[in-house]
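Here's a slice of the assembly, chains where they normally sit.
Every chain is named by a letter (A and B) in the order it is written, and numbering of its residues begins at 1.
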Amino acid sequence: GVEAKGIAELPALHYREHLAKDLYYSMPITSVLFNGRSKFQSVQIFSTKHFGKVLVLDNKMQSAQSDECLYHESLVHPALLSHPHPEAVFIGGGGEGATLREVLRHKNVKRVVMVDIDQIAVKMCRDNLPEWNGGVYDDPRVEVIYDDAGKYLATSGERFDVVIMDISDPIEAGPGWVLYTKEFYQKLKRDSLREHGVLCTQSTACSVNMITEGFTVINQTLKKVRTAGQKLWVLPVCFQVFAHVCPYRIDIPSFGAPWGFHICSDNAEFLLSPDTPPGEIDELLEARLGADQIVKLKHYEGYAHRHMFSLSKYERLACEREKRLLSTDNPVFVE
Amino acid sequence: GVEAKGIAELPALHYREHLAKDLYYSMPITSVLFNGRSKFQSVQIFSTKHFGKVLVLDNKMQSAQSDECLYHESLVHPALLSHPHPEAVFIGGGGEGATLREVLRHKNVKRVVMVDIDQIAVKMCRDNLPEWNGGVYDDPRVEVIYDDAGKYLATSGERFDVVIMDISDPIEAGPGWVLYTKEFYQKLKRDSLREHGVLCTQSTACSVNMITEGFTVINQTLKKVRTAGQKLWVLPVCFQVFAHVCPYRIDIPSFGAPWGFHICSDNAEFLLSPDTPPGEIDELLEARLGADQIVKLKHYEGYAHRHMFSLSKYERLACEREKRLLSTDNPVFVE
């Protein structure tokens, strides 16, 4: 047949991923798999030429087929390797099912509870993104609950070895900013973590021009939380919810920025740091996952870990200079 | 509740209506009602903030809720008023159903055959655009056939009082460019029109910077067609398929340009021209439609007719200077 030419061939439908009000990525959409709104947020699943299928919540890209491995491997493996025997894992959010996929690679894991507030978003991901959640919902270790993650933790009484917060950025209109507050972290540690418990949370963009919008605030919220009335000179050690707080980040092209995370634990012995020799991480990874799973990883290994946990000078200084904390009284919103 | 702010509120999905490769309108899409591809063309139906619902075929807007009345009233009423007793009407294309709607306002009309090649496009319009085709398919005067309009005319043997060509622009990849050729017009007049028969065809954009892409070529194809071997000095009157060819146009905001049409007939007596007094048109319109239908017209009346049929100097000169014809051997494609 005749090949189409001219305007009929130009991309007509475009998605804009805004980094700021007038600053955005523009990418053509080849098909619209879902374009709706749940009770909590707008939910969109598109096929794109450059990033494959993408999930967009409230106009922010959550995952792209081409590089979701970077996000999900980085979110899950350092946290689980930081725990001596991670058996019970909690995932807050995680609608794509890909965080679940990475957690299930760990042979130690016996139970994973995923609590996502948005059943429509989860269902749409199950239906439309099988490439990144295929089979995970059939795994007998998995329980999926549609509820607010904070509420579940507060009311269930269950304790976990690792808690992974895979939720949307703390935007003003979004469902989840409370899950970045000092109050949440304090309660989480006290009531929901077992001994040696590890918390890992996604922590917003980390680029030189956006790092102070959310990342440094989350960093300080995790590092400097103190209870009301406490003074700095009295009990400095107690000010911090977790004894160890490790920031790290990895560049994710579809997010248009390097992306930040934090791992927190009281247990120095198992906590992985930028100084851990890459070979040790590779050995630990093999012991925990086995060669058959390791070969499926696209990004994470010893040197990748070192890469992520070694900060630049501007990142180090930005955290040091941050004075703000996220609290229920004083939320700090990402745009 | 708290109002959403920031990036979550910015429009994320945008449609581009290209006037040329790098020149386009950009408009936000509020929902995607259909985004697919039929056997013949890409078919998209969106809701937009500025133009309401829109139908897009092969990346060109065909109708927008906010101004489809301008296009459909202009396409239908001058043609039907140009015929003394329009009883049988043929619509080539017309997938939205709105051309049908306007034709059915004429009390003389006893039969309308609409032949659209694309059943999927027609079905999607029936399902999603009831505001502009509500009820027309239930009218007993209407017959809808899914086929090539040219093939139907060639094989059915049926003759009509008015033929309305409401088809896509003659783009290289599109299904319909043959329906703009001299061969089609010659055959149409000979085999498919009754005595006093009128042809009306949409004729592409008419703006000062696009008029020579298609409009002037269609104008000359209708005006100067002659059969092979004929010489100009032998039978000058016969060179022209129709004795009278009247170009006209109306600006349609959602198309980003004034839009061109042509009415053709051999019957000078009834042919409406820029010199027809507006009052006569208003009288004729009332006789044919009745006051109850006239009140539903948003654009067409006597002065609107005069407006459309009075050309500017550049339009007149552009047609006079055009040398090209559209033939099956030498198609001229719109970009």
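FYI, a contact is a pair of C-beta atoms (placed from the backbone, for glycine too) under 8 Å apart; a residue touches a chain by one contact, two chains touch by 3 or more.
Every value quoted in this text rests on a predicted model; they were computed, and no experiment measured them.
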Total copies in the full complex, given that 2 are placed here: 4
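We adopt the following convention: only the chains that are shown with their structure count from here on.
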Rounded Å distance between chain A and chain B, as computed from the means of their C-alpha atoms: 53
Partner chain A, residues of chain B touching it in the complex: 2-18, 20-21, 29, 31-32, 35, 41-42, 44, 56, 58-60, 171-174, 333-335
